[in-house]
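Following this message is one structure expressed as structure tokens.
Only a single protein chain was left out; the remaining protein chains are all shown in position.
Chain nomenclature is as follows: A, B and C, assigned in order of appearance, with residue numbering initiated at 1 for each chain independently.
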Amino acid sequence: MTRKLRLGMVGGGQGAFIGDVHRMAARLDGEWELVAGALSSDPARAMASARDLGLAPDRSYASFEDMAKTEAARPDGIDAVAIVTPNHMHAAPCIAFLRQNIHVICDKPLTATLEQAAEIAKAAQASTAQFFLTHNYTGYPLIRQARDMVKAGDLGDIRLVQVEYAQDWLTEEVSNKQADWRTDPARSGAGGCVGDIGTHAYNIARFVSGLTVESLSAELTSFVPGRALDDNVQAKLRFAGSARGSLWASQVAVGNENGLRLRIYGSKAGLDWAQENPNVMTFTRFGEAKQILTRGGAVANDSNHAAARVPAGHPEGYLEGFANLYRDAAAAIRAQQDNKSIPVENLVSLEDGLDGMRFIQACVQSSENNGAWTRLADV
Amino acid sequence: MTRKLRLGMVGGGQGAFIGDVHRMAARLDGEWELVAGALSSDPARAMASARDLGLAPDRSYASFEDMAKTEAARPDGIDAVAIVTPNHMHAAPCIAFLRQNIHVICDKPLTATLEQAAEIAKAAQASTAQFFLTHNYTGYPLIRQARDMVKAGDLGDIRLVQVEYAQDWLTEEVSNKQADWRTDPARSGAGGCVGDIGTHAYNIARFVSGLTVESLSAELTSFVPGRALDDNVQAKLRFAGSARGSLWASQVAVGNENGLRLRIYGSKAGLDWAQENPNVMTFTRFGEAKQILTRGGAVANDSNHAAARVPAGHPEGYLEGFANLYRDAAAAIRAQQDNKSIPVENLVSLEDGLDGMRFIQACVQSSENNGAWTRLADV
Amino acid sequence: MTRKLRLGMVGGGQGAFIGDVHRMAARLDGEWELVAGALSSDPARAMASARDLGLAPDRSYASFEDMAKTEAARPDGIDAVAIVTPNHMHAAPCIAFLRQNIHVICDKPLTATLEQAAEIAKAAQASTAQFFLTHNYTGYPLIRQARDMVKAGDLGDIRLVQVEYAQDWLTEEVSNKQADWRTDPARSGAGGCVGDIGTHAYNIARFVSGLTVESLSAELTSFVPGRALDDNVQAKLRFAGSARGSLWASQVAVGNENGLRLRIYGSKAGLDWAQENPNVMTFTRFGEAKQILTRGGAVANDSNHAAARVPAGHPEGYLEGFANLYRDAAAAIRAQQDNKSIPVENLVSLEDGLDGMRFIQACVQSSENNGAWTRLADV
Partner (left out) sequence: MTRKLRLGMVGGGQGAFIGDVHRMAARLDGEWELVAGALSSDPARAMASARDLGLAPDRSYASFEDMAKTEAARPDGIDAVAIVTPNHMHAAPCIAFLRQNIHVICDKPLTATLEQAAEIAKAAQASTAQFFLTHNYTGYPLIRQARDMVKAGDLGDIRLVQVEYAQDWLTEEVSNKQADWRTDPARSGAGGCVGDIGTHAYNIARFVSGLTVESLSAELTSFVPGRALDDNVQAKLRFAGSARGSLWASQVAVGNENGLRLRIYGSKAGLDWAQENPNVMTFTRFGEAKQILTRGGAVANDSNHAAARVPAGHPEGYLEGFANLYRDAAAAIRAQQDNKSIPVENLVSLEDGLDGMRFIQACVQSSENNGAWTRLADV
């Protein structure tokens, strides 16, 4: 084995949720070691967090700008940085590290605004570094098998894509670290639920179907009095070609913990997958018995096996899926370091991130316009 | 026990599906006996069908007009007639029997056109007979428990109603008795899938939520080339008050047999029920464990128990639910015969049928108008 | 259609559970009409029950002996009688009607004791009448498909039969009409849970596997203090040939309503079916994806279709399965009346009933003998 890749992190200090997830995902396969961080905008918290994580004191930074410059100058500087701040704080660090040609692994959605997203795109263009967006649900083995099956024509012509993502944790007015920034336009952007989880649903629908959404008709609702952003979104989707779809995301659907579900129907067959038990997926060819496909199981294809770690029946979950993105990023970075061709098949690209931002914006505009069909290319 | 009620039937000859269902439903509780019929527009088939069913030869009629008049004149004439013809053949027999003050049990949707529906309504107004529409899914014990729970405020203020009805039997071009009329505008009316199963979804959403749909934005699609009517409908719903919803019905969703599912979310709790295993329903109060409620089970309420026949764990199904409508109709008719107050709580009324027709029409108009929000009151 | 068959009933008066089930099952397909009964050993209750059911007063009998003789003498006498009394009251009426050559449809288990069972067998031998035992779970369409699949070799050589039947209604001391006789040795016989539901589990295991149980090792337990009969049974089974199995039946397994489940594993494939959602069954060929087979669905075989009434996805349940036994009995009786060959494939025979009694007895003996392997042929 070659050396572990060196990872830095911006955000993810004490009390953070997603920063910890990124760290566990990075650890699982032994491909990465966390060596540097600007873990909090609060210097004391940043320092305490770094100590918790065993970072060398000189690699715990008070600012990401300092970190980007200093790490770039070190011979043992970080190979990549994970950006795990709230949405409005993605663009600036992304750009800072891209400018230093340090690879960026950025949490989703890409940014809080389309303008910020465009700035990242500009910086990426000028950089030799790669950009990875952690739409982690693409890391599930069965999602990758599903994508391959669609691509191979197993479903025939795709007709329908039904995607939903239902949670309930914002059912009532709530105030805590996680809820506060997600319901604050200044930190989240114009989309609440639609940005936080709607983009995941949108991304996975596109990832598996391989289709582009041309236009949509959306209704954003805020059910909890006083909430500044939507906590529910209903959208009809028109894909390029003749496929149609609907997307529902909600954070007030009582009884749903993290109910991301994707159903795709074609002229020959249909697929059904749900995140809460991600190790199974049903597949039905028209006129045949429904089949239960499993992660690593009897009819797992290459992508499924490649993304699985333990035998079928030994459930893998959220962290393993997330870890696949870190493993893929490592492979892509090592390939570049070795001047080899970069395996991109499983990567969520910057362009996917931009498309996700257009999705949010289109939903917001359509909803403000009483559900008028809105082209993503026009926002 | 008082005498069995006497039932006649229009339609439902050899090879019919829903006619047989009505007959089984009517038999189950021993409240009805089938004694007369105009079972087919083809006289030979009508006669053969009547023989199969053991009808007296003089009560097998070549025309429903003749049947209505003759039965009305008999001292032992039918108490009620079941209309189980294709949609476009509902109105004429309904009106004929209503004019004779014979109770009508009509299959759904009410008619093929709003005009026909209005004519039935007029005839009903002038008749002493009752009118029953067999939106049979309202007969499920847990659906009735759900309605009671909503009414009692167990869910708090209703925010979201997600209803779907997915089948796959029209995935390919097909020609048979059941498919032909359902895909023929002349016999079905302007709605295909939306009329055949979309109305069931719509009806059950309203039945349980107790809410009225004010307007909708719909997209009807016909995925199978050459099909004259929609085989898929996506609709966003705006209920009176602030509740929102979405409705999806499809007959090309491969892998779905009869996937009617209703989810309702309120400010306090959520419900989830699916027709294919109708003996269970989940109920979650916000912040508590999800509960599995069962038909006839530990926390069944009065409506649940009243609609159940066998103990919990002994599954009941489609026919039992349907039979509840016949039992309810019998109770309503006997009450009227005995000059008692008619128990209407569980009945699907003519007004519900009219509302269903407006739903179909609104979907068709909205879809033709690129998904414009369309008020049901305006169609 | 030929005339309806005429049914009489012994037991099943007001407040009975299984009598009502038999009546609904008999009604569903319109093949039977209930015309006579000795519905209760309490004359007033018998009369009131008969009135509820619309029986003619002269065909409501105070004793089954009288009924057997009188009905046999009537030109329009009953074709068959349903025996729905507690176990210890099966033998006498069975014998009385068999002696009059009136067909008998008897609830399970056959009797309370092996001696009584032998007497029925003797009477049956001397009678021209047929004997039907209502192990109703054999009526489920997928159970019949499963039996055919096993017989056709789809599973290869059968290795394992795992059957369980878990309920919880006797978790605590309870006193009511249903519980009292089932926990009373005088009325139930030596088996409590093992007789009431263990025999169902045993019967369905044999019905589907086609295998004979040679010996068993059982432990009967009575968990509720003061209960005279077992409320739980664990048994290991040795089938003729090399197959092995285990059977668990319990009436104190909290959280189980009516959890009958059958799993059969062969050298090539495995099957899994559970009664609470009887419309699905999984089937897995070794090395292939698990399939979900459905009642009436895409890969339903002839037996499945023949036992189904409504299309796939429209759930059928307990009563429809039970009704299949009445339909099968009707077909067998009509065949005999028409001097045709009797279709026996789906029938539960008297010999099955005797075997069930030996199963109960073997369990009791084995348990008294500290789980010693006990041959059914030896009890």
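We adopt the following convention: a contact is a pair of C-beta atoms (placed from the backbone, for glycine too) under 8 Å apart; a residue touches a chain by one contact, two chains touch by 3 or more.
Predicted, not measured: the structure shown is a model, and the values here were computed from it.
Student: Of the residues A:53, A:78 or A:95, I need the one that contacts the missing chain.
Tutor: From the options A:53, A:78 or A:95, the contact with the absent chain belongs to A:53.
Student: I'm checking contacts with the chain that's been left out. Which of B:186, B:228 or B:292 qualifies?
Tutor: B:292
Student: Among C:14, C:221, C:349 or C:365, which residue is in contact with the omitted chain in the full complex?
Tutor: For the chain that is not drawn, the touching residue is C:221.
Student: Quickly run down the residues of chain C that touch the omitted chain.
Tutor: Where chain C meets the chain not shown: residues 155, 159-160, 162, 168, 171-172, 217, 219, 221, 223, 232, 234, 236, 242, 244, 246, 248, 250, 252-256, 263, 265-272, 282-286, 290, 370-371, 373.
Student: State which residues belonging to chain A touch the missing partner chain.
Tutor: Within chain A, the residues that touch the unshown chain are 1, 3-4, 17, 20-21, 23-24, 27-30, 51-54, 167, 256-259, 275-279, 294, 297, 309-320.
Student: Counting contacts across the full complex, list the positions on chain B that touch the omitted chain.
Tutor: So the residues of chain B touching the missing chain come out as 282-283, 287-294, 297-299.
Operating definition for what follows: only the chains that are shown with their structure count from here on.
Student: So, what's the distance in Å between the C-alpha centres of chain B and chain A?
Tutor: 43
Student: Report, in whole Å, the distance between the mean C-alpha point of chain A and the mean C-alpha point of chain C.
Tutor: That pair's centroid distance is 55 Å.
Student: Provide the list of chain A residues touching at least two other chains, using ranges where the numbers run on.
Tutor: 282-283, 290, in rising order.
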